[in-house]
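Note that this complex is displayed minus one protein chain, with the remaining chains in position.
Order as written gives the chain letters A, B and C; numbering starts at 1 within each chain.
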Amino acid sequence: MPLAVDPITAFQLPEQGSSFAPHYDLLYAVLFWGSVFFFLVLIGPMIYFALRYRRRPGEPIRPTPPHLTHNALIEIAWIAVPLVLVVALFVVGTVQYIDASVAPANAYTIQVRGSMWSWGYTYPNGVESGVLKVPSDRPIKFLIGSKDTIHSFYVPAFRLKMDAVPNRYTTWWFQPTRQGRFPVYCAEFCGDQHSQMVSAIEVVSPEEFERWMAQKLKEMQEGIPLAELGRRIYTGELPRGAACLACHSLDGSRLVGPSFKGLWGRQERMQDGSTVTVDEEYIRESLMRPQARIVEGFGPVSAMQTYEGVLSDREVLGIIEFLKTVK
Amino acid sequence: MTTEAPAPATAELRGEPAPSYLQEPRGLWSWLTTLDHKRIGILYLISVTAALFVGGLFAMLIRLELISPELSFFSSTLAYNQAFTLHGAIMVFMFVIPGIPAALGNFVLPLMLGAQDVALPRLNLASWYFWLAGSALMIGAILAGGIDTGWTFYIPYSSTYSREGDAVLLALGGVFILGFSSIFTGLNFVVTMHKLRCRGMGWFRMPLFLWAIYATALLQIVATPVLGITLALAMVERAFGVGIFRPELGGDPVLFQHFFWFYSHPAVYIMILPAMGVISELIAVHSHKKIFGYRAIAFSSLAIALISFLVWGHHMFTSGQSQVAGAVFSFLTFLVAIPTAIKAVNWVATLYKGQIALRTPMLYALGFLFVFIVGGLTGIFLATVSINLHLHDTYFVVAHFHYVMVGGTVMAFLGGLHHWWPKMFGRMYNERAAKLGWLLVVGGFIWTFLPQFIMGSRGMPRRYATYNMEGLEVHQPLHLMSSLGAWVIGAGMVWTLCYLVYSIFKGRRAEVNPWRAVSLEWDVPSPPATHNFPIDPHVDFGPYDFERIDEATGLIRPGPESQRLLAAAAVKTLPPGAEEENSG
Amino acid sequence: MTDESREQPAAPAEQGEAAAVAAGGMAAPAAEAACSPGEGAPRGPDSAIGSAATGGTPGGPAPAPAGTEDAAEEEHSIYHVVPGRVYVAVLAALLVLTAVTVGVAQIDFGAFNIVVALLIAGTKASIVALYFMHLRWSNRFNAIVFVSGLLFLAIFLAFTMIDTETRSWVAPEFDQRPLVRQGAG
Partner (left out) sequence: MSAPVAQTTGTAAVAEAAAEHHQGHHPALQHHFENLEQQADAATLAMWLFLVTEILLFGGLFVGFAIYQTWYPELWHAAHKKLDPVLGTVNTVVLLVSSFTVAYAIRMAQLGKQRATSWLLGATIALAGVFLVVKYFEYSHKIHEGLLPGAAFSHAELAAQFSNAHVFFSFYFLMTGLHGLHVLAGMIVLGGLLWKNARGAYSPEYFTPLEMGGLYWHLVDIIWIFLFPLFYLIK
C-alpha cells in the first residue's frame, strides 16, 4: 500500500521498492516538514530580532529588565514540547526498526556473503550465485555475513542496510512491492575497491524466478561429480521430495525399504518370484515406477512414490553412481 | 574611539605600562618554554590553525576528485582513501578537539576567572608538546605510506587488511598521544575552575563559556582514557593479534566499535560544547543584554555532557549490535535534543529587545545558529533508528556532522577568534574584510553541504572514490556543486588568515574593552600583561551585567570592594615611609 | 541570573566541605596560629576575603608552627596526620580480607562466586581509598571525582552489555558466536 508523500520529500528519496519504504518515507516526510517548521520558528525570529534591535551608534547600554533574563514557564514549555515530540518519534521509529529486523516465518531466506570486493548469494537449495534474483510474491530475508572485513549490505530502494560482520550473522527482510532491478551498494568502508563493491537485486515474477532457479540448479549440478550429486539427494542436502535415507539404510539394517548396502550388482528376489540383477535399468525403473517390481518381503505395494518429473536425468545418473560406491 | 589606555585612578598608580605578554620575555626559546597560559594559547592557536589548513587541503583534494564519477584526480582509489582518512583524522584529532578549548580556552579561561594562570602551567605546556608529538607521528604515518582506514580505525580493516601496517601503527600511536594532550588540558581546566576562581567569582558568576569548557573538560577526562586503551588494543591487535577484536582470532569487531564510540561520541561534544559556550558569549556580549536563562544554559551544558556518555550506540544502529541496544541508544539520543533545544531557544530569546551590534563575531554567532539548527534537526533524523537504517553511512551523515562540526565548531572558533582577537594581539582586524570573510565562509559552507543532504537521502554512500556505477552517476551535478562550494570556503579561510595576520602588524590598536563586555578578560590591557592582573581581582558583578559599563571610558566600573583593594595596592606601592601602612 | 554569590561569596560545595572538615575537630591549633598577629595569614588585608573565596579554611591557612610534637602528631595545616595505629590496623584488615577471599574461593557459591569475590575486593579497595588515600579526611569533591570515575566505568560496562548480552533476543540470527563456538570439550 503506497502512501502518498509530497513531491518535495519524494524528490529526496530514491524510488520505493519494498513494503518498508512507504512507511519509511512517511516518517521521513514528517521529520522533514517538522524540521522545516522548527527551523523557521527559530531562524525567523533570529533574523527579525537581529535587524529590529540593532544598537544605534552612541546609544547607552540599558540594564536588562528581569523579565527578559529568564521565565520559568517559557523555559519549561520548551523542554516539554520537544520531549513529547521526540518520545513519539522514538516509539514510531523503534517499532519500524523492529519490524524491519524480524522477518515473517514464511520468509525465503537467502544468505548474503560480503568479501573484498563483491557480494555472493546462497539460496536455501544450495544454489550459489553472484546475481541476486528474488521472486516478487513472498517476503525475502537476508542472512548477512562476511568473509573478511566489515561490509554493509545496502539497498537504497528498500531503505535498508545492515553491516556484514565476519564471524557472525546479521539480518533484514523485505516484501517486494514491484518487479525491477535495484542497485546494491557496500556502505561500510572496506578498502581499495569499496566504491566498486556493487551488485543488484532483481525482483522478478515467481514464474521467471522458478525458470531461473531451475537453470541455476542445473548449472550447479553439472558442476558436481555424479556420485556426490547422488549422495546429496540421498541425504536430502538437495531436497527432492523425501530423502532416500528415510527408508533405505547404508549399513544393512532394515528400514521401510531395502538397505542400499552392497545393492549394486546384487541378485534380488522379487515378490513375484523372479530375480533381478540391480543395474541402471532396474534403478531407473524403481525410481520412476516403484510399483512395477517389488522386492520380496517389502510388499504387497511399495511405500515409495514415483520420482517421475522430480528427478532430472542427471540426478538419476547421480543416484546410480552413488549406489555403486555403497559397498 | 580612543586608542590609549584610560588614565589610572590615582597618581600613585600611574607609571610605565607593564610590558604585554607578547613582548616580555623575548626570544623564541622563551616561547617554547613558556608557562604562561596566554602564550600556550597562542602556540596552540598557531598549531591548530596549521592543522586546519592541512586538513582543509585534503578536503579540497577530495572534492576535486568527486567532481567526476570516475577516478580522475587521484592516481588510485587507495590515494583517495588515504586523503579522506587524513582529512578526518587531522580535522578531528588535531583541530576540532583541541581547537576551542586549548587555543581560545587557554587564553581566556584564567583571565575570565580572575586567576593569574591555570592551576598546572607545566602540564599545560606538556599538553602542547604532546600535541606536537602526536601530530608528528601522524605526519610520520603519512610519510610511511599513508593510512587508508578512515579516522575511525575500524577493526578488522585496520588490524588485518590495510596494507600500510607501519603507517597504521604510527597513526594509532599519534592519536593515542594526542589523547593525552586533550586529557591534560581538560584536567587543568577543571582544577583551575575549582581552585583558582578569584574573590567573588561564584560558580554562577562565571561566563557561560566557562561552564561549557567545564563540561567539555569532564568529557575529556572521563572519555579520552578509553580511547587510549582502545587504540592501544588496536595497536596490539595489529602488531601481534590477541583476538579481542580481530574476528579471525575469535574476537568481536563490534566490541571495538563500542570502545571506539564510548570515546568518540562524547568527543563530538568535546568538539561542540565549547563552541556552544563561545556562542553564548558572543550573543550576550554583542547584544549587550543579559543572556536569557543563564542557569538553563549552564546546566544544559552539563546535561549534554552527561547524556553524551549514554548514546554512543547510535553510531552503530546498522553495525550488528542488538535491536535492544538500538532502541535504548535511540531513546537516549533523542534526549540530547532537549538541552540542545534549550540552548538554541535561549540564544534566540537573548536577541529579543537587545542592543545588537552586527559585528563580525556576532555575524559568526548568527551563522552558527543558522547551520547548527540544521545540523541539530537532521540529527533527529539520524536518531530515529528506522530512518537511520537508510541514511547511515551515506552523505546525509557526512552533511549532518559537517553542519555540526564545521558549522558549529569552525564558526564558533572563527567567531571566538574575532571576538578575542583584540585582546590577544592588541589590534583590531579590518571589519569590512572580516565581513567579506564571513560571507565566503558561511555562504560557501551552506553551498557545499546542503547538496550532500540530498545526495545522502537519495542513497549515495560515503567514502566512495568513484560513483560511475548504476544508480549513482545521477549525483554528479550535486557533487560538482558541493566541490565548487568547497573552494569558496577555502578562499574564505585563506582570506581570513590574511587579514588577521595583517592586522597583527598594521591593525588599529585595540581598546581595553572594544565590545563593552563585562567579563574579566576585558578588564586588563589589550594585550594583557605577563602576569594577568596586577592585584588579584575581586568581582561583585555577573558576567553579563552590562549596566556596569562606564559610558565615557567603555570600562567596567569597579565595586566598593575592588576599590578598596586597589587603594590598598596603591598604598603599598608608595616608597617606604611615605605613608604608614593602614593596618586594620 | 541572580547573584546568589553575593550572599555567599564564591563558596562552591567542595569548599564548604573543606571548611566543615576543618571546623569538625582538627583545626583549633591552626586557627589559633592564624590569629596570632603578624604570622601566617599571607595576604595581609586580603586574607579574610581570600580564604573564603579561594578554598581556604575559615580558620586561616597558616602553616602549623613546627612547635610541639603533640600538635603535629594530630593536626596539620594542610593534611590530616593519620595516627600510625590506624595505618597498622588498615594493613591488618587488608591482609585478613585477602585471606578471606582466598579461603572463600574454595567454596562454590555458583553464580555468586564472582559477586562474593568482587564484594571483598571492593571492600579492600574502599579501605585503601578511605584511609591510605585519605579520602575520609580529604575534600569531599575528591571523593565525588573518584566515585564518578567508577560510575562512568559502570555505564561503559552496562551499556556495552546491553548489546553483547541481548543480541539474540529480537533476531536470533544476531547471536555472537555462530561460527566460533567453544570446542566440545
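Observations
To be clear about the criterion, contacts are C-beta pairs under 8 Å (C-beta built on N, C-alpha and C of every residue); 3 or more make two chains touch, one makes a residue touch a chain.
For clarity, every value in this text was computed on a predicted model and none was experimentally measured.
Remark: the absent chain touches shown chains B, C in the intact complex. Among B:29, B:240 or B:505, only B:240 touches the chain that is left out of the view. Set against the missing chain, the residues B:32, B:46, B:143 or B:229 yield one that touches it, B:229.
The chain not shown here touches subunit B at positions 5-6, 8-10, 12-18, 110, 114-121, 123, 183, 187-188, 190-192, 194-196, 221-226, 228-230, 233, 236-237, 240-244, 246, 249-252, 255, 259, 512, 520, 523-525, 528-529, 531, 533-539, 550, 553, 555-559, 562-563, 565-567, 569-570, 572-573. As for the chain not pictured, it touches subunit C at residues 18, 42-43, 50, 54-57, 61, 63-64, 66, 69, 72-73, 76-79, 81-82, 84, 87-88, 90-91, 94-95, 98, 101-102, 105, 108, 113-114, 117-118, 120-121, 124-125, 128-129, 131-134, 138-139, 141-142, 145-146, 148-150, 152-153, 156-157, 160-161, 164-165, 176-177, 180-183, 185.
Methods note: only the chains that are shown with their structure count from here on.
Between the CA-based centres of subunit B and subunit C the separation comes to 32 Å, rounded to the whole angstrom.
One finds 55 Å separating the Cα centroids of subunit A and subunit C. With centres defined as mean CA coordinates, subunit B is found 45 Å away from subunit A. For subunit A, residues touching at least two other chains, in rising order: 69-70, 98, 101, 167-168, 170.
Among the residues of subunit C, those touching two or more other chains are numbered 1, 170-171, 174, 176, 180. Residue ranges on subunit C touching subunit B, taken from their complex, read 1-6, 8-12, 14, 45-46, 49-50, 52-55, 141, 148-149, 152, 155-156, 159-160, 162-164, 166-171, 174, 176, 180. Contact residues on subunit A toward subunit B in their complex (touch as defined above): 11-14, 24, 27-28, 31, 35, 38-39, 42-43, 45-47, 49-50, 53-55, 59-64, 68-71, 74-75, 78-79, 82-83, 86-87, 89-90, 92-98, 100-101, 116, 148-150, 152, 154, 156-157, 159-163, 165-168, 170, 172, 183, 185-196, 198, 200. Residues of subunit B touching subunit A in their complex: 76-78, 81, 148, 150, 154, 156-157, 160-162, 247-248, 250-254, 287-296, 317-320, 323, 326-327, 330-331, 334-335, 337-338, 341-342, 344-346, 348-349, 351-358, 362, 366, 369-370, 373-374, 377-378, 380-381, 383-387, 389-390, 392-394, 453-454, 457-459, 461-467, 469-472, 516, 544, 546-547, 549, 551.
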